[in-house]
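A single protein chain has been omitted from the complex, and every remaining protein chain is retained in its original position.
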């Protein structure tokens, strides 16, 4: 396997991606024609199964879009299944400690470097070199979304194998008592702190559009993975805009 | 059954609707939360089956969105199946003559007024009055999309039971030799002619956004069914707009 | 192939069956554990595809339940597809003339006896003798559901290959102007006439429960295929009965 | 969100509901036309995925039927996914201790009152007030189905946030050594004890039809949630009854 | 669009392909990793819907495999739907006359060269040049499978737009009275005649493995499209071979 996202991040590029949750191949195929560097198929808050997520991956048209899976929990069984459908990496919720991060990395690597069980059903069909390359190519992305995680940032981000982090802005704001007030300066300061830690440890940083700052500011600051939103939201936004043109309400 | 769209059109209102083609209930449900007066589930150019179209109808949240089906052809078997899944009306492609229009209407009515076979499987489950009301409540919408149809407009639009027409702008432009040049004044003149005929015969008129004029102009002219687009296009538009904000390309 | 239903009818037995329309294998499997001699998978008024109907057939547990398909129309393409998924016979709507009946039979037989195209995809997998036996084993069941058909009964029922008929009671009542009044004595007389014709020509007769007479009367009269109802109705009936026990409304 | 079931229970009403397990929207839609106050989509013993359960919820026609999910286990990941598809409450198997009950409640509430991760994908689409109301509106229903749970009843039922309990009669009878003998007076006495505890602590009580007493007795005793059965059983019961009318066996 | 198969045939190459009938994306994806130049998704004898066929197309991994659809009948509605899901060509059963061939070609071309309705839903998403190129790039493949077709070969193969033909060997053998006896020398002579006509008119020829001659002979003779079989047969063959190794029966 060959992880194009990992190389873009290593080259210091800023990438734009989307969260995919609609169980329709048409959606994944259509969005893969746009300049989006990655998709996160959400198996945490969306009701996708691995079976459906695999179908969505199978319909990605372009080489330039890297498929990732957000697993429902930091659990080696869920991670095994996400990787065996051909994901190039995982996004792991609620990584709050060094041990959490290590557990996620372990679940992505074959012995002797980890504890992943061997049976990459889909990758084997398409890629004879998978076993030899997977440990190195897969990217592990941890979600920083609790106060505890913020306290443990240095310990988390220095775990070998953590390739990027994502700010789970809504959960973090809840955890810190801001209950979704993205613009609160205290909350933004916390986010800056996280970003700074990523920069310090050479770990790529990711965040959603709408998390309290203009995108251009995020790009200028050096965030490397920008989520433009979730498919269902993008659809509704597109429809609302078209309805607004009509302005009949 | 009770057809809210029919009443809105009779009251002279302008309505906004969308073309649905993505086989996901999430899409139909989400769009039904917006102020859209109707959905056309497209069984002509989209690969939806009646089974899937029914599922999409089943997920409409609101009373204010009327489900319609565009059948693949003016064929009584296809129309029968579209109605038996609970559509409140049909959109019929390539209605070019009075006989075409009569055939479509006939297929929507039970004997003695028509030739619809009796077995409204889904409507029966939800609506004990269906058999008594369907003939009257269903709306038949004919697509005007060939030069021949334009020549036969008066004959088509005076068929009893034709409740509205839709301009099939792309096909019409092909048929008239304009090959998609929506802004051509000759083509726009043809569209004006069609609209005028509708007005003359009291038949509601429908057209897509993007068919060569600003929406406000259409509304001012009195078009009553405005299609804001197809779901997959709305999704891509929403995503492109979000990507444009990032402006990284 | 081996058609158990055909043999039961030839032996003069009365059989009970059901109409299947719910696209769930659980339904077909569960009902196949009951003493039902046949299922009609309804591709006319229910939105089943051939793909789904095949899945339902695949989940029939017992040898004693013969799978039949009601096609949406008397059309050789639809009949071909219904047979190629493994149906043991077809139910054909709106057979009104001798020519209609002949067309249905022709569509079920391979050359030189008919015009069925060769490619029985599912039967081939399970049954090496299919090509040699299908012409003989398949059963063609015509629906008598118009006044015209009643007039042409003798011509229809003497077509070689017509194995049974079904009274399409609702459509017939519409066609004869009774609009669903099953108990009307004029309508019952028409049904008696049909049954008598079947008996005269040695063609098995079928009818739905609820078509105006008690079942015991039908059985006594010699009807051989009794439909107890459609799955969704049976479900609702079962639920209503349980709710009635609670009697809380 | 607005939980109608919770209000009915608070008003002291007896409600009737059903267990849904067939992965067909037709079933959920049809049953939602009946006077059933709630559906439990069973993700424990039925092979439904969250994806399918969401589709079933999306096809509920009426406001009066509250969607609930029985999760496969008392696990915050499973509960999170059940709530994010729009369930108005959860039924939790094997709640045997106060800690079990607290864990279930915690999983249903956002910080600071609980530990639910934030991302209510489907509710967000339909309900802008979801985050503000969910903690209060969701109902947590614990299953009492072991001898241990019976011993700990007072501790379980006094956990703040437990809105109702359901007797898991079959498992309870196994746990107590009655192996399904519902009529055993010892077993019935245990059930009475549970009901009495519910009454004492103001927690609504639920039980299945067939758990050893006539429904009228249960209603008179004040049970508030009566399950009339599982969809597949209701279907089979409806079919058996129709077959019995024929009485051909 | 860009049709690689058309170019290979024009260059005189022999190509190998397969018939796809299993409604699983895993099958299409896995087979597309092999050196197969084309897939025919069979909507005639397999119960695939256009919806499923599109999903299978969406999962083709490689540029070198051209997707084709065999439609159930030479019908412009079926052809329209097959093309709008992104097929690069169609295989048309029962082309027996010049008029049949012309009808098939007409259905594949937009006005003014044909009568295809405009709405290429899937192609539009991926390919902005589709409308400008489709007429030219699509390939029309006629099936020669009746005695009548053999008599009309010159008329059929000289219709402008017929890009290749396929021998429907089983149906042809039935039509000519050989009932599947592929090795019959009379039958092989008929096949040779067909091939000769193709060569004479510069129309590429296609046939199935197993149609009475060794493949090497076919290749030497210049057949250009060789079908190695249907997916389900290939699966069974692979399993039988593995079982044979065990040799336990």
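Letters A, B, C, D and E mark the chains in the order given here, with residues in each chain numbered from 1 onward.
By definition in this document, a contact is a pair of C-beta atoms (placed from the backbone, for glycine too) under 8 Å apart; a residue touches a chain by one contact, two chains touch by 3 or more.
Quick caveat: nothing in here was measured; it's all calculated off a predicted structure.
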Touch partners, limited to displayed chains, of the chain removed from view: A, C, D, E
Which residue of D:67, D:93 or D:206 touches the chain not shown here: D:93
Residue of D:3, D:52 or D:106 touching the missing chain in the full complex: D:52
Those residues of subunit D which, in the complete complex, touch the missing chain: 21, 23, 42, 44-49, 52, 72-73, 75, 93-94, 145, 170-171, 174-175, 177, 180, 230, 232, 236
Interface residues of subunit E (partner: the chain not displayed): 14, 16, 18, 21-24, 26-27, 30-31, 33-36, 209, 215-216, 219, 226, 228-229, 231-243, 245-249
Hidden partner interface residues of subunit A, rising order: 49-51, 53-54, 77, 80-81, 84-85, 110-112, 117-122, 125, 131
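One rule holds for everything that comes next: only the chains that are shown with their structure count from here on.
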For subunit A and subunit B, chains touching each: D, E
Distance from subunit D to subunit B - Cα centre to Cα centre, in angstrom: 42
Mean-CA-position distance for subunit C and subunit B (Å): 35
Subunit D and subunit E, separation of their C-alpha mean positions in angstrom: 54
Numbers and ranges of subunit C residues touching at least 2 other chains: 21, 23, 49, 232, 236
Touch-based graph of the chains, sorted into line, ring, star, complete or other: other
